[in-house]
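Removed from the display is one protein chain of the complex; every other protein chain stays in position.
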Amino acid sequence: MTPGERLSHWARLYGPPLLAFSAALAAWEAIVRINAIPPYVLPAPSLVAATLASDRAILLPALMTTLWTTIEALALAVIGGAGLAILFAQWKWVERSFLPFAIVLQVTPIIAIAPLLLIYLDASSAVLVCAFLVAFFPILSNTALGLASADKNLVDLFALYRASRWQTLTLLRLPAALPYFLGGLRIGGGLALIGAIAAELAAGASGKSAGLAFRIVEAGYRLNIPRMFAALTLVSLAGVAIFAALSALSAFIVGRGRGSGAQ
Amino acid sequence: MTPGERLSHWARLYGPPLLAFSAALAAWEAIVRINAIPPYVLPAPSLVAATLASDRAILLPALMTTLWTTIEALALAVIGGAGLAILFAQWKWVERSFLPFAIVLQVTPIIAIAPLLLIYLDASSAVLVCAFLVAFFPILSNTALGLASADKNLVDLFALYRASRWQTLTLLRLPAALPYFLGGLRIGGGLALIGAIAAELAAGASGKSAGLAFRIVEAGYRLNIPRMFAALTLVSLAGVAIFAALSALSAFIVGRGRGSGAQ
Amino acid sequence: MLQEVKPRVLVSLRGVGKTFAPGGEALAGVDLEVRAGEFVSLLGPSGCGKSTVLRLVAGLETASAGTISRGFDDVGAAVGFVFQEPTLMPWANVFDNVYLPLRLRGQTRAGAKTPVREALALVGLSGSAEAFPRELSGGMRMRVSIARALVLRPLLLLMDEPFAALDEMTRSRLNDDLLRLQAELGATVVFVTHSVFESVYLSSRIAVMGANPGRIIAEIEPAGGVERDERFRLSAAYARCCEKVSAALRGSGAGEASI
Amino acid sequence: MLQEVKPRVLVSLRGVGKTFAPGGEALAGVDLEVRAGEFVSLLGPSGCGKSTVLRLVAGLETASAGTISRGFDDVGAAVGFVFQEPTLMPWANVFDNVYLPLRLRGQTRAGAKTPVREALALVGLSGSAEAFPRELSGGMRMRVSIARALVLRPLLLLMDEPFAALDEMTRSRLNDDLLRLQAELGATVVFVTHSVFESVYLSSRIAVMGANPGRIIAEIEPAGGVERDERFRLSAAYARCCEKVSAALRGSGAGEASI
Partner (left out) sequence: LDKVTFATNWLAEAEHGGFYQAKADGTYKKYGLDVAILQGGPNANNKLLLATGKIDFNLGANLIQAFDAVKENVPIVAVAAMFQKDPFILMSHPGAGLDRLEDLPGATAFIGKDAFVSVFQWLKTAYGFKEENVKPYTFNSAPFIADAHAIQQGYATSEPFEIERQGGFRPNVFLIADHGYDSYSTTIETTQALIERNPGLVQRFVDASIIGWRNYIHGDNSGANALIKRDNPDIGDAQLAYSREKMKEFGIVDSGDSLTLGIGAMRDERVKSFFEKMTQAGLFKPDLDYRRAYTLQFVNKGVGLDLGRP
């Protein structure tokens, strides 16, 4: 590609989203200015950006706390979700015995009893548990779907060659499940983040080691709505970054194995 | 099948989960009794069951409120998620322009700014919006994955026969996406429920029209931990019921079209 | 003054090359002209690029070099394509799979009943209209795919080894049916096969391809204007032509590898 | 006292029936015995149940009626199966696909290099070891599948129309290679084909199947003890046998449907 072609390629790829985003921001700014909406109802994006810059000393450490929780929760969700899916695929009776527990764990709003959790765990562990519970099920569910999607004829082939359970898993079911798993991972990434935020709201630490959720609530309490939006913007940016990173990871993994997934 | 065979079939199918569940409950009861754990730290399952029975007049209406929110949120998530996935599949530039918004919407913890939502919406709409936002992304993501999974050769065939965009969608991409969509739906069902609970925590109404989250928080304030667990049990049961219903729906839909998904 | 009026050119490939990955040329310098009403067979060793040529003709692949011009889109001619694999919709039964091309043209299900039934009868699957693809044998799936290509009574038929998975009797019956249909419709056929006999029996022209890179190494015209029937199969012209095609194939580099 | 010692029975089907869906019998009353060292071909119209018989023999399908006994598991004989479709792992390249059976037996990749290379050379794919299935032509995919079945040098080979997608020259070369391998290994082969010529050339016994329901309607033994080579192809015995098989096939109900 010539530099010119590359430029137009990039423009075609990133032009529309950038345009759409800029348009949305401009509209927001305009609405706020024209209607003179007070900042405690809806701050203009310019004000949010200014706050982001001025309050970075408070917001960035909070972002780190929240991001760290998110990453830990996602890692646990991957291990727990994919691991459970694999166990389920190996032994039907394990699935029949433990799938109900997995569902119960997922749908039980631990967030609602976060105060109780604090009896047994410290605040950051409680947050981690809550965020994990929100993120693990999509990974479990999608991986299970993927493991079951292995080509029936290939399953026959493996049976014929007397492949062990383990071999069938590693050489056939896992590669077949990969695209599904990656789809679940992309869902789980975002969920781990909002799970972390929701859990911080319910059980998070306050003060210095507090995450972004606390900063949002605190700012709301102080009616510092621009800071609230600045914190929110950081969360959104973090979420988009997580999604982009996971998408890139997916593309890399699938690209390496080429043709993975569809023939 | 003879009645005897049918019985043993059912026993094999439902035996393990029932056994596992009973064992878990028995262990819980035993631990509470042996260590004489006071009910305000951890109530025994028997006490929770008794509370469930005695407080049903308070808990059941709250369950209905929460369930209704969940169902509405899930319905919106299906329409929004699947609809957006379809739009994305139809026009690449729509995807490129709006996928970032979808991600931002998903990862922005609206729950954290639920108080502000109350400026524009009443409490139940605010809760609905939050629950919707938690549930819609898995459906969007999985449906998009499914729409893209259509057999390349079949896509060629449709192109060859000059199928319109709409025809390719309805006759090829949608049927191919069905199993993925149903997987996303099962994930979304549970998420709509915990989304509803989390949103009720953040912005939900109190009093007569309150959902289960309020009852849980109220029980917490009033130190009525057995009722808290009873409400929590209801949520879990509701979640399991939603999952079972969606699984049955999946089985029915896939069964009707037989062979759908894998050849 | 009498002048032979040549039928118009439907497809023409000039110096066409196709490169899938940098370094590996699948096709190079392919020249091929297909005129209306012709029955052109492509013959050549496995992997020499026959399917690729067919896909290029159909416009499903773009050439890396050379030019392709098609004359069938503007006349709105119906195209039928039998892929090398059956390519059926797994969620639809046999009837619906065959109904697909009609459905895409807005035909109602009721109106499609007769053509679909006829197409299924042609391939001997009248009894399996309600079956789903995964309940069919390999050969039956391929026959569904053939029925789907024929149901539109297309003016251009592209067929990629359609009969390879069929027994010889079904195959030869379908050979005759295909010729009859072609004559009825005045259709043009581009046909990939590995059977020298089949190609000679069916074709008005045979393009023999060679490998590395894929190209056309010979064009042979079996006796024209002769009725295709059992008598033709026993004729000396037929045997001679088969021998000629086989000789051309031997020069193509087929079957050269060994332990 | 000299007595002919018959080789032991590897597989025996007695009165085997197979019903997939209530009402439709795919197979009924199939009796078939395969002895060690035999080369048995299954021939019959499309959809008559050849693939099903092969899958029953391999134990991939359970019979709805009758009994199947297998003598190969207890001797630990290696089994190779070429499915009717290539059935390759899309995420693995050609080398890894062929390496699979060795890998499942604990062979290291380094140790597998020689046998995999040999198997690929046999099917003429030495140059494509690094390619992925979707980059191959239909015939090449099938050849990978054949290489995978041969790489174990199996004692029982089940092959479902392995050569249908190959050109005649590759096909006839592989015919000879297959016979040579069988002789070398003393292997037993059960082979599905639609080619009468191929079956007569290859087999020690041909089971001709009929449809509705699938059953064996004739067993024919081509001249035994004769060297399989070009001379055999031109011999009168060969032609007679082909005629006999064709006649049996004509009675099987193949190709009966029509427009």
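A, B, C and D are the chain letters, set down in written order, and residue numbers restart from 1 in every chain.
By our rule, contacts are C-beta pairs under 8 Å (C-beta built on N, C-alpha and C of every residue); 3 or more make two chains touch, one makes a residue touch a chain.
None of these values were measured; they are calculated from a predicted model.
Peer 1: Where does the absent chain make contact, in terms of the chains shown?
Peer 2: A, B
Peer 1: Per the definition of touch given earlier, which of A:53, A:87 or A:119 contacts the omitted chain?
Peer 2: Residue touching the absent chain, from the options given: A:119.
Peer 1: Given that one chain is not shown, which residue among B:109, B:175, B:204 or B:239 touches it?
Peer 2: Candidates B:109, B:175, B:204 or B:239; residue touching the omitted chain: B:204.
Peer 1: Taking the full complex into account, find the residue in B:7, B:64 or B:119 that is in contact with the omitted chain.
Peer 2: B:119
Peer 1: In the complete complex, the non-displayed chain touches which residues of chain A?
Peer 2: Counting only chain A, the missing chain is touched by 38, 40-41, 58, 114-116, 118-119, 201-208, 214, 217-223, 225.
Peer 1: Can you list, in ascending order, the chain B residues touching the missing chain?
Peer 2: So the residues of chain B touching the unseen chain are 38-41, 114-116, 118-119, 122-123, 202-208, 214, 217-218, 220-225.
In this section, only the chains that are shown with their structure count from here on.
Peer 1: Could you tell me the least number of steps, going only between chains that touch, from chain B to chain D?
Peer 2: Contact-graph shortest path, chain B to chain D, evaluates to 2.
Peer 1: Based only on mean CA positions, could you tell me how far chain C sits from chain D in angstrom?
Peer 2: 28
Peer 1: Chain C: which residues touch two or more other chains?
Peer 2: Within chain C, the residues that touch at least two other chains are 85.
Peer 1: In chain B, which residues are in touch with two or more of the other chains?
Peer 2: Chain B, residues with two or more chain partners: 151, 261-263.
Peer 1: In the complex formed with chain C, which residues of chain D make contact?
Peer 2: Touching chain C from chain D are residues 20-21, 43-47, 49-51, 84-85, 118, 121-126, 135-140, 143, 160-161, 164-173, 177, 194-196, 246, 249-250, 254-259.
Peer 1: Help me check something: in the complex, which residues belonging to chain A touch chain D?
Peer 2: Result: residues 151, 153-154, 156-164, 167, 171-172, 175-176, 178, 257-263 of chain A touch chain D.
Peer 1: Tell me, which parts of chain C touch chain B in their complex?
Peer 2: Against chain B, the touching part of chain C is residues 55, 58-60, 79, 81, 83, 85, 87, 89-92, 100-101, 103-105, 132-134.
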